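The full complex has more chains than appear here; those shown keep their coordinates.
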């Protein structure tokens, strides 16, 4: 009787139920499909778009979608870590502007030949802004990261305006422009960048202790402290990472426009947060996945792209985008209920 | 505070842990009003007392969750500052808290190993690769010892029953304590068999792993079964000590409820 | 109106005129040019000029607050570029009620007789100019227009001007989308337009930033610059360099520097008791690759440095 992990009433993992074999197999298939989760949702939306607009599925347009979603996706990957710790980073949009402007100025004024240095510079400036956010929150014992990151939202925009004098700085090094616009075949480099970043974040979250600590802090901050997780350090690190992602997004934005300009990234934080939440993460912390986040960013990108392809006027775009977001998430709610339902039915089947 | 309070739990081996004059205030509430406590080597000390007596506060001060306003903590005779849970853990102190401190969003194995993750390569703390397989194997073994039924080791702890949750917390602390194990009502939610297993474990631990145990419990039977010494608190003070046995139970209960006061007795203050 | 004397910024005491200039914003090249003109006039006339603007062109409320605090400071005159014409009128009425003369720049409040004068070009006219440029210079084909922030009157008026001018012509407007006056969004919207309408041959963007973004999209789609005419508005230095490089085809410039300079000069004249005109049109300049270099050289020293 010292069974430890007997799944009460559950079937042995290999045998898919004994009773109604056929039905059970159907269930199994349905369950597999439903378990695709957010990806299923994305496929659905893509299908709708493809039906409405014939050019939607052209490789070139898909490249466009990827390119357009890439900035939000990069920000969202950083935001994901922050949100898993039950935090929020409102500053990312402004940090795009600040880091691209500072890096661009630095390169221009020092007259550096090796223009690629602008790339690490942007990431660095972004990381610095994130370090300030995290330190103010953690060491300054502010009650919620909303406050320091809102302050950074303002300060970074101000700094961007100040150091640039309000003027855009046009002309980026080749390397930056390549990241922003070059394609390998129809695949934009920026999309590959997102993919690489996603793999890194995914590995950290799922395979590395640090990532587990991030989930632990979001699940039970005081508990994490008690079991000896370096809560402060981990918390600061996610803000630094989010800032670095903003710096990376700055590279893409600068490359896309061949310039740095002080109003860049305006309101991007909202899209990034929306992507993460649409992707199934919780504002209360402890939950969220890389796949979900990417899907969230792509859902926003696909809907926007579809509306543009259909030349929907901007006032209608607001209405349509808002409605589409709600419908998308509502569908996911239904999907996950269906999943639970199917699983219960399957358990039932296998018992009888 | 001038009443003579005998050092509690002085029996059994050299003292591993000593608390002297511990005071802890929360705003207008004085949770600890000058507590002395001594835990000997390989000793199991029962910490008893009414609800709100200050037991949990005392052990939280030992594990660095709270900082004492006054008083000293000595480990192996040397004064230490336990300013954070990490410090306590570095000293080999592990605890099961009354409110458990589990991670509802994580699975059983992760909960068991959080902060003690097995990684490859072993040394790297935060940056190591998680060795899930090793942790899974090990977790299975430990939980079997307590004979807890868990539906799935990969299930989220948030969905588990009260007793399952407590068992996980106990298994966790027992696994990692290397000097002092602190158990704050560890069997409150456990079933008959699971309780028996935990008490067995507690009884064997001092010898098997060379550690001392502080056990908080409201169950006199349990205290008599496993404790070498019993310290009774009331309203933030130690009001008496006794060696628990079927004969002294009556006395101890008397001290707890205040009907009868023991060794270091003292009238109610303010 | 004379200064109250209690201002600490030292204007009133030495007989200078305190003039508060409240622009829509000072964070874009266009407004920096206006501010440059204001500063120049300030130096030339010896008036004590302060320049302020909301944090973005859409922040009406902020601008109202700025006007209000100028009234509190009892400045001698107010120069305002109303973000939303009608929305500013009540607070400007208050200023007039406190005997502070108000001059408008860039955007008029039509039908409001409280103002002393209006200096600027109407944005609708800018659109008409752009439309006429297209009719003259481009071969008939498909046109795409890119708006600013939806509901922003200046950029909407420009686009409407273009659309009205092109109506009934051989040009077909196939896309009408908004890019929030942002360069990156201009790029994204243009990329989508090109996907849906690969034959687009003329693009009008309601400001230069979006036009430059659109150019990037055209470039990265691998299309030839010569096949698509791109027109922006504002004549910013970036636009000028793009034209010099043979990319952008035209930018309709509103002579922003002159606007700023003229309005301050007129304000000082008014404060000195001179008679001034009730409306001054500072006109537009169509900047094209031909005159870009010349136009660009005068830009250099016109810009304000507000930091």
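We call the chains A, B and C, going by the order they appear; numbering starts again at 1 in every chain.
Methods note: a contact is a pair of C-beta atoms (placed from the backbone, for glycine too) under 8 Å apart; a residue touches a chain by one contact, two chains touch by 3 or more.
Everything numeric in this text was worked out from a predicted model, so none of it was measured.
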Composition by chain label (entire complex, not just displayed copies): A x2, B x2, C x1
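Just so we're on the same page, only the chains that are shown with their structure count from here on.
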Contact graph of the chains (line, ring, star, complete, other): line
Chain closest to the middle, measuring from C-alpha centroids that were averaged per chain: A
Chain separated most widely from subunit B, comparing mean CA positions: C
Centre-to-centre distance between subunit C and subunit B (centres being mean Cα positions), rounded to whole Å: 71
Interchain centroid distance [CA atoms averaged], subunit A/subunit B, Å: 42
Centre-of-Cα separation between subunit C and subunit A, whole angstrom: 36
Shared-contact residues (touching 2 or more other chains) in subunit B: none
Subunit A partner contacts - residues on subunit B that touch it in the complex: 63, 65, 84-86, 89, 95, 97, 101-106, 110, 114-117, 119, 124-130, 140, 143-144, 147-153
Subunit C residues within the subunit A interface of the complex: 26-29, 31-32, 55-56, 147, 150, 174-178, 180-184, 187-189, 191-193, 195-196, 209, 212-213, 216, 219-221, 236-238, 241-242, 303, 305-307
Residue ranges of subunit A touching subunit B (in the complex, touch as defined): 1-8, 10, 207-210, 212-213, 215-216, 218-220, 222-230, 234, 285-287
